[in-house]
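Sharing a structure here in C-alpha cells format.
As you look at this complex, bear in mind that one protein chain is not there, while each of the others sits in place.
Chain IDs A and B follow the sequence of writing; residue 1 opens each chain.
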Amino acid sequence: MDVVWFLILSAFIFCIGAAGVLTRRNPLVILLCLELMLNAGNLSLIAFARMWGDGGGQVFALIVMVIAACEVVIGLGIIVAMYRARLPIDVDEMSELRG
Amino acid sequence: MWFEDLMFFLAAIGALAGALGVVVLRNPFYSVLALVGHLIALAVLFLLLQAEFLAAAQVVVYAGAVMVLYVFVVAYIGGSDEPLRPEGGAVAAFGPIFAVALGIELVIAFAASGLQALDSQGADVGAAFGSPGQIGSLLLQQYLVPFEAASYLLLVAAVGAVVLARRRRGLEEEDDDDERRREAPVETLEVRV
Partner (left out) sequence: MSATDYGWLILAFPVAGLLVISLGWRVLPGRLPGWIASAMIGLSFLAGIGAFVQIQDLPSDERAVVASAFTYASTGDFKVDLSILVDPLSVFMCLVVSGVSFLIHVYSVAYMTSDRGYSRYFAYLNYFVFSMLLLVLAANFVILIIGWAFVGAASYLLISFWYRRGTATHAGIKAFVMNVIGDVGLVIAAFLLLDKTGSLDYSGVFGAVDHAFSRNDTTLVIACLLILVGAFAKSAQLPLHTWLPDAMEGPTPVSALIHAATMVTAGVYLIARMYPLFEQAPTAADISAIIGTATLVFAATVALVVTDLKRVIAYSTISQIGYMVLGVSVAAYGAGLFHLMTHAFFKALLFMGAGSVISAMGGVQDLDRMGGFRKSMPFTFVAFLVGACALAGLPLFSGWFSKDEVLAFTLNRGGGYVVLGIFGYLGALLTAFYAFRMVFRVFFGDPVPEARELEGGHIAHHDPANPMSGESEDVDVGFPGEEHHIAERDWPMKVAMGVLAVLAVIGGYLQVPGVDDAVSKFLDPTFESSRFIDDAPSTAAQWVGLAMGGVVAITGVTVAFVAYRRRRGVTLELRDRFPRLHNFLLHKWYFDELYDAVFVRPAATLGKIGRTVVEADFVQGTIVGGATRIVGAGTSFARAIQTGYVRAYALLLLLGVGGLALYFLIASS
C-alpha cells in the first residue's frame, strides 16, 4: 500500500481538526478537535516509520500519545474549574486577557 | 494485498467519518463518541502499518482511558447543545475555508512530485518491527531521555491536575455539594495540601 495514501489521510484529518478548532465554541469540543490533530500527526509519524523501517517514529508517536494524555488532563481540569466557578463554558466569553 | 487495500479504505472512511462527526455534531457527548470511533479506526490503520504495540496502546490508553475521562467530564458539565448558527464573526467563517486551503496545500505537498524522498512501498522490515519488544528496547536504549522526560511530564500533569482540582478556602463560592456538606457536618479528616 502506498504510504502516500496514509499521509494524505493524515492531512485530511489534520485539516478537519483545524477547522473544528476554529469553528466550535465549546472548549470541550475544541479539545477533541485538538486530539484529532494530534492523532493525524501520529498517523503520519507511523507511516514514515514504516517507510523508513525506523522504529523511532513509533516511539515518537508513543510519546505524543503520552503528551496528549497530559494535555487532556490539564485542559479538562481547567474546564472543570471554569464550571465550578460558574463561568459560561464558551471560549468566546473567555476573552478578558486582552490588550 | 487486496485485503489490505480494502481494510485501508474501510478504516479510512471510518476515520474521516469520525473526524467529521467530532466537528459537525452539536452535542458534545456525540462528539466524544465520534472521536472514540475515529480512534479505533486509527488503531486499525496502525495495524496496517505494522505498528502493533501502538495500535494496542491507542485502544487501551487513548480510547480506553483518555476518552473515558472525557466522558466523565462531559457528563459532569452537561454538555449543552450549541446553537446551529454560532455567531463567531470572521474567524468562524474563515476557519473552514482556511482549513480546506491547508488541506489542499498538504495534499499537493504529498501527492505531487515535490517530495522526492517518498518511497511508495516502504523499506523491508522484519517481523519484529513494531513489536512491543522492539519498542521497549528502543525506549530503554536509544530514546531513554525522551522516555524519562515524558514520565516527568506525566508527573507534572498529575500534580497540575491536583492543584487545579483543589478547593481554595474562601476564594470559591459554595456550590450545592458544599452546602449540603456544611449543613450536615461530618467528621472528616482534613488533609491540608
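One rule holds for everything that comes next: a residue touches a chain if its C-beta (ideal position, glycine included) is under 8 Å from a C-beta of that chain, and two chains touch if they have at least 3 such contacts.
As the structure is a prediction and not an experimental result, all values here were calculated from the model.
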item	value
Listed residues B:V22, B:V73, B:L106 or B:A157, member touching the removed chain	B:L106
Contacting the left-out chain in the complete assembly, out of A:A18, A:L36, A:M65 or A:I89	A:A18
Residues from chain A at the interface with the omitted partner, ascending	18, 21-23, 25, 27, 30, 91-92, 94-99
Residue ranges of chain B at the interface with the undisplayed chain	88, 91-92, 94-95, 98-99, 101-102, 105-106, 108-109, 114-115
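Criterion: only the chains that are shown with their structure count from here on.
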item	value
Residue ranges of chain B touching chain A (in the complex, touch as defined)	1, 4-5, 8, 12, 15-16, 19-20, 22-23, 28, 31-32, 35, 38-39, 42, 45-46, 48-51, 53-54, 57-58, 61-62, 65-66, 69-70, 73-74, 76-77, 79-80, 82, 86, 88, 91-92, 94-96, 98-100, 102-103, 106-107, 110-111, 118-125, 129-130, 134-135, 138-139, 142-143, 146-147, 150, 153-154, 156-158, 160-161, 164-165, 172-173, 175
Touching residues on chain A, where the partner in the complex is chain B	1-9, 11-26, 28-29, 31-33, 35-36, 39, 42-43, 46-47, 49-53, 55-56, 58-59, 61-63, 65-74, 76-81, 83-86, 89, 92
